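With one protein chain withheld, the remaining protein chains of the complex are depicted in position.
What follows is subunit A.
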Amino acid sequence: MDRRDIHVLAAGTVLPGPPVDNAELTRRFSMPPVWEEWIDTFVGTRSRHLATDLETGQVRWSLADMGEAAASRALQAAGLGAGDIDLMVASTASPDLLMPATVNVVADRIGVDGVPTYQLQSGCCGALQALELARTMLLSGGRRTALVVGAESCAKHLDLTVDVAKLPTSEQINGVLFGDGAGAVVLGTDPVPGTPVLRGVTQRLVGLGREPGQLVEWFGRADRHTDRQAVREEYKAIEESVPPMACEVLDELLDELDWKETDVDFLLPPQLGGRMTERIVGGLDLPGATEVSVVADIGNTGNAAPWFQLEQALPRMREGDRAVGIAVESSKWIKAGFALEVC
């Protein structure tokens, strides 16, 4: 065993509240039945979980609440405690506050202190950016165990008083695509039998000269009453660009590792929406791989999504199995992937 191997020891996740299906979402926003049919037909996401109680408007889970629960579950699954953690990296596009960073609130809640902590401001590639940062820090020596957390909450953007029909389509689409949740993984330098080794992580910006595909504003005292649209998704650019970018990530990972397409046993594809993920998987053309997707049931959970997929994949991976995970971020266009192998 290569002593520089980084092992994925365990994953843990949490979803806030009960699933909200398309019928309930449609009813709550007083939209006509055709809206529900459209989500079923074109988005293909059946349900999602929300930190906000749709009946009362009360936010029942903060991002830190979800991060704490996921981190605790991952640590428990790894059989480790807060004192074993040598560094923490979190990623999110929806922090509770700009300061303090949610990673440090979560660290405090679970009893982690006196170690380096980082929080990445990121979209759908954030989980893999966090993974790469944690892996690099573990490889640099002196640290044995890292906790990586990804979490997302739509609560700030879920205005239950708004007439959704009057919103621009680029904002409406966000309301049906995304879901809330958190996931965490524990990485370690010590070999643990049966745990997969992180064979590679790749992530890079490819947005030179390109308009952003996903925008999320933030407001302070001086501009809090601005008319600027809080969230905007250029879904046509995303539909066009994400499938080929996912193929590029797969090709690059396989080349780098000298793996063949037939070597991949598990595929963790980008989790945009049920239909989009189906299209992406079709284009990746890995018929021998078992797809691990969660998006149709829990929506696009952004920075948490890969950890939900990994939590499902880990117990299914046997000795010799290989898995590839892919994420594409349309904000300023980032593509990322990672590869695991059980030795």
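Just so we're on the same page, contacts are C-beta pairs under 8 Å (C-beta built on N, C-alpha and C of every residue); 3 or more make two chains touch, one makes a residue touch a chain; residues count from 1.
As a working rule, contacts and distances are computed from a predicted model.
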Report summary line: Name check vs UniProt for the chain missing from the figure, options "AzlD family protein", "Fluoride-specific ion channel FluC", "Acyl carrier protein" or "Cytochrome c-type biogenesis protein", returns "Acyl carrier protein"
Query - Contact partner of the left-out chain, one of A:T45, A:S153 or A:Q172 - result: A:Q172
Requested in this report: Just name the one of A:P18, A:P33 or A:G288 that touches the chain not displayed here.
Outcome: A:P33
Report task. Could you please point out the subunit A residues that touch the chain left off the display? Result -> 31-35, 37-38, 41-42, 165, 169, 172-173, 235-236
